[in-house]
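Every protein chain except one is present and positioned as in the full complex.
Chain naming follows the written order as A and B, and within any one chain the residues start at number 1.
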Amino acid sequence: MLHRKWKTSTRPMNLLMGVAAVALSLAMAQPARAEIKIGFQAPLTGFAATDGKSAEIAAEMAIENINNAGGVIGEKLRLIAYDDQAKSDQAIFTANKLIGEDGVKLVVNGSYSASGRAAAPIFQNAGVTTIVAYGVHPDITLAGDHIFRLVHLGPPQGRATALFVAKDLKLKNVSTITMDNDYGQATMDGFLEASPKYGIKVINKYSYSLKDRQFGSIVASVKRDNPDGIYATGYFFTAGPLVAQLRAAGIKAPIIGSQAFDSQKFIEIAGPAAEGTYIVDSLDRDRNDAALQKFFAEFTKRAGYPPESVASVVYSAVKLMADGIKRAGSADPTKVKDALAETKNFPMLEGTLIGFNSLHEIIMPISVNVIEDGKFKFFAKLGDLDAFAPPEK
Amino acid sequence: MSAYEISVISVIGINVILAVSLNMISGFCGQISLGHGAFYGAGAYAAALAMIGAGSVPLALLAAAIVGSVLGIVVGFTSLRVRSDFLAVTTIGVNFLFTGFVRKQHWLGGEMGISGIPGSGLGANGNMLMILLFAAVTVALSLYVNHSWMGFAFRAVGEDEDAAATLGINSAAYKLAAFAIGTALAGLAGGLYAFFTQFITPDAFDFILSVMLMAMVVIGGIGSTWGVVTAAIGVTLLPEAIRFVSNYRLLVFGGLLLLVIRLAPGGIAALIRSVAGSAREP
Partner (left out) sequence: MSSAQLLRSEAVYYVDLAVTGITFGCMYAMMAVGLALVYGLLRILHIAHAAVFALGAYVTVLVANATGSVALGFVAAILVTPLFGMTIYRLLYEPLLKYRPDVPMIASVGLLVLMQDAFRIGFGEQGVTFHRDVYDLMTVDLLGVTVNAVQIAIVIAAAVIFLGLHLFTTRTRIGVAWRATVSRPKIAASFGVDPIQVRYLNFALGSALAAIAGGLVALLNNLVDPSIGYVVSYKALAIIVLGGLGSVRGTLIASLVLGLVEAYGTIFIGQWLDRDAIAFLALIALLMVRPQGFTGVRTA
């Protein structure tokens, strides 16, 4: 019955099917014009959501800016972003998802060290070229040559700080306050290791947990130490209260903070107490650089708050990846890896990236900011690259 | 099977072992334990050190189970001193003591944890199968205990200690046994986890994890092995399943947890029982 109906209308039916087939293949041909997928991991939820949000917005901005300028090697970029909550197991899931389900070959990791450490070996084994934007743990680049890191490692940051404290601030007796997590400890380790070399005496070492906002015991102890200077590692949400409480206790010694102090929120929380705080490896906002100023304005408009180191380095990471693709002339991860390894004097928002060393760590000077009149002001540029050179292979 | 699926299934397997072992302590024997992460973590660290030191997979897993169990027995002794609600907080304390101690010890890697743990040599696929094997063993053990005299004694102790005493049940001995077995399995799970990630940090074994494990037990239906297995699978898969909601994952997760408990307070097991019961009605 059905059969007969079909047979009687064969001719028009065939024609229709033929047209449909052509139309379908034309339609299918469209997406076959490839985009280059860039995988992206960031802590969008969970305790690190503050940095995750900055990272996400920065990455999206970078992709849009690149695509609006015509894309890379004639193709547009597409960001495939996953939330890893800055946790190792989530980083493993999302890394596998990017490689397997999404077929990604190039990744930017915009998350914390716990994520970078877990994901890096997976990306390396799959031959996926990865730029880790701000995870500072030494193990990350040890995973292999497909992994690049765009921020100074913890220990070199600490060593640079020791150099700065001794040579620029000329302080001798210092009390140290470490935030107890891999970032805080790694950075402080560098400082403690380099201190004796520059004649800095560490009077006492204190530490606190990520969750702490009340530092009464540490403040009392530092007051008793009466140091020439205080060096503390931490994120803005611990740094703000810490600095406020130190000053409220009448401690006048200069405070030197680590990279993650760098956030407008730090100034908001600590208020007048933030004046005079030095931040090492901070984003130099005073640079007369059109790209930086444009980024600043656009990010502030999108996010509702001004960008900090995290946003800047993630933006630069995506830009660098695009640049690597351009120089390689292809999106093949091995070719991109080789192009990235040869990077010379690449303009990042933070300044000029001189290049990568054999372990694919950055060679770049470190900027120091000071808080003046409630704003970040450039204070010094540490150019003694050997003093804080990252490890080689 | 993709690498993603393998990794998710591996974690599901580990969570099943953890939840079912917790169920033995808190479900069967009624000893509320909100610090299960500590035994899991102790096992993971023991396995990591054993593997780095001796390089033997069976030794590492055995060490993991033993260390977990020893810690568990010590905690079990404290359970004899304090009444049940206090036990909940004591176990929270054990969890924080574990993480708070480990993150300060350089020989345990401190905050950085231990990385570069030698692999088991089985590959990701092999690891997953090993995990699933142990998960199956755990479930079988749990079912067996439940139907045995030990299970009966556990439940008696859990529900009414005084009545249990009249039956000649030495509640202290059974509480310790529940802790010993449950924490040995948790320690074993820790060893399996160490091989899965090949890098461990104190944060992976924190209070939040312990609460999630207890949530699996409650959602599954306290005391029901299969209910808890289902809940473990469900709770582990949920964050992956709602990845499309990306920015609102925790919101949705919390909300679902809330709703499930509110609508099915007896857990999945009770839900199934009531459905099965009403199905029998004509």
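Following the convention adopted for this analysis, a contact is a pair of C-beta atoms (placed from the backbone, for glycine too) under 8 Å apart; a residue touches a chain by one contact, two chains touch by 3 or more.
This is a predicted model, so every value here is computed, not measured.
Trainee: Quick one: jot down which shown chains the absent chain touches.
Mentor: The chain that is not shown is in contact with A, B.
Trainee: Given the contact definition stated above, which residue among B:Val8, B:Cys29 or B:Ile92 touches the chain not shown here?
Mentor: With B:Val8, B:Cys29 or B:Ile92 as choices, the missing chain is touched by B:Ile92.
Trainee: Which one touches the absent chain: A:Asp139, A:Asp180, A:Asp228 or A:Asp323?
Mentor: A:Asp180
Trainee: Which listed residue (A:Ala273, A:Leu292 or A:Ala387) would be found touching the missing chain in the intact complex?
Mentor: If we include the chain that is not displayed, A:Ala273 is the one touching it.
Trainee: If you put the missing chain back, which residues of chain B would it touch?
Mentor: Counting only chain B, the missing chain is touched by 26, 32, 78, 81-83, 85-86, 88-90, 92-94, 96-97, 99-101, 103-105, 207, 211, 214-215, 217-219, 222, 247-251, 253-259, 261-262, 265-266.
Trainee: By the contact definition given up top, give the residues of chain A that touch the hidden chain.
Mentor: 45, 47, 49-50, 52-53, 180, 206-209, 211-214, 216-221, 223-224, 236-237, 240-241, 244-245, 248-250, 263, 265, 268-273, 304-305
Please note the rule applied: only the chains that are shown with their structure count from here on.
Trainee: Can you compute the centre-to-centre distance for chain A and chain B, using the mean CA position of each chain? Integer Å is fine.
Mentor: Computed value for the inter-centroid distance: 35 Å.
Trainee: Applying the document's contact rule, which stretches of chain B touch chain A when the two form their complex?
Mentor: Contact set of chain B toward chain A: 2-8, 11, 103-104, 110-113, 115-116, 197-199, 201, 203-204, 239-240, 243, 246-250.
Trainee: Going by the contact rule at the top, pick out the chain A residues touching chain B in the complex.
Mentor: On the chain A side, the touching residues are 44-46, 81-83, 87-90, 92-93, 96-97, 99-101, 114, 117-118, 121-122, 126, 137, 139, 180-182, 184-186.
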